[in-house]
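Left out: one protein chain. Kept in place: all the others.
Here is subunit A:
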Amino acid sequence: MKRNIVRYTAGLLMITGLISVSSCKKILDLQPHNSTFTNAYFTNGTDANTAIAGAYALLRSVLLNNYSFHVYGDATTSEFSINSGFDDANYNISNGEFTGLNVGPGIWNWLNYYQLLQQINLIINKVPGIPINKFSNQDDKNQIIGEAYYLRAFTYFYMTRVWGDVPLKLQPDLDVSQAVNIPRTPAADVLKQCLADLKIAESNLVFGYADESQRAVRANKGSAFALEAHITAWTHDYAACEQATAQVINNGQYHLVTDTSQFSKIFIGKSVEGIFEINIDYQQSEGISLNNPYQSGYAPTIAYPFVAQKSNLEWPVSTLYVNTLFKDTTDLRYKKYFFQAQSTSGQTIKYSNITYADGSAKNDPRLSNNIIIFRLADIMLLRAEALNQLGRDGEALTLLNTIRSRAGIANYTGAGNALARTILEERLRELFYEGQSFYDLVRTKQIGNSSSSFISDYSHINDTRVNLGGNLWPIDPTMFKDDFVLKQTPYWQGKL
């Protein structure tokens, strides 16, 4: 009995061994038929074009994720009195009660930014190797390379405003098994790299748009200079900022939308004023579905009558903040961008272009407004800020008053610090709910203390927390799990 078992086992082992040695050679060596993989991809212009489109799509999903574009830029200021019953996590942010763990960790995590950066790095790595004759339109090659460098600069600049030091990764991981953890690079070095990337982008891109359907939703030379202006202003290099804004204003072929009935078109997108936008267009089947539970469609600042069947208003506008800013209620922006702002459920209606996918039943609303990242009014006010800092108040006043007269309010005549404050307030008015206000307040160091709110009173200069890095977000503790070189942001160490 025992001997038989041994024999059977031995026989079985021999058969198994024989099978595993002799079978399945060729099958395992076959290349997959349908999947794209890096070496077989990137062979012609179409590949490069779809790759850059993929990068824009990833950027869109990154900015929309957890509504982070407006959480970082707007919820942190006092723009909204967020309703805790409907949006508790963001209520904590708007209320200044952000102590770490009471805010959803989704907005602390940068992993999806590195998915985007991987795609961009892949384009920067591979597209220059595609022969120029493989492009059906030969201008595309430089254009795509320029856009990729622009997107990398934009992504790192955006990240560094949110988290400060971030891991700087400039090469794609072509082989996942070779990927290594890298430590956080100081913010100043990241910004230096952004400016270097932008120099390459600017030399590869051109001003204007040959194809009107690409206006503002694909980067051009103007977008690159606008980004450069923002980066240099962030580092307080106002001389460089002045030069970059001059390029945008003088050579960018942008115009202010002066017809007051067309103001809402600026936020639908692709207006003559738009410099860089994220495409969200229902006509191209790319609207945001507000009712689909499987998508992150969110429009917290609007409700009935702008969305027919929505009665919850998650982010009512802060009446106090609006009244502080819009002392002059003849301001066209007050009339056009707010709905019943004096009530406890005031709506911000910049982004309220709703189409109903099911027609008159109105059960399936789709938001069809681009995310406006840079526009001409923004760059003009940034230039005014730079000129003011450089002591050229006269030129700054001209720019400031161009924006003021478009909004139908009286011209301003002041100088020095009073002018600086007016320019900042003009930015807060003009760019309300455009994901800029918080960075503006940090850049100009007009920011309140941490105990009451991020911005308790922006006339009071208190940069203690900014100097400690308290304007930066903590990074998600779950990221430390497989990355031992990562360190928490200094301000948040021991606070989470």
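In this section, contacts are C-beta pairs under 8 Å (C-beta built on N, C-alpha and C of every residue); 3 or more make two chains touch, one makes a residue touch a chain; residues count from 1.
Convention: contacts and distances are computed from a predicted model.
Selecting from "tRNA 2-thiouridine synthesizing protein C", "histidine kinase", "Fasciclin domain-containing protein" or "ABC transporter permease", the unshown chain of this assembly corresponds to "Fasciclin domain-containing protein" (UniProt protein name).
Of the options A:Pro186, A:Pro305 or A:Pro490, the residue whose C-beta touches the omitted chain is A:Pro305.
Per the touch definition above, the residue from A:Thr344, A:Thr398 or A:Gln493 contacting the chain not shown is A:Thr344.
Contact with the undisplayed chain is limited, among A:Asn102, A:Thr330 or A:Asn363, to A:Asn363.
Remark: the residues of subunit A touching the chain excluded from display are 291-293, 304-305, 309-312, 319, 329, 339-340, 342-345, 363-364.
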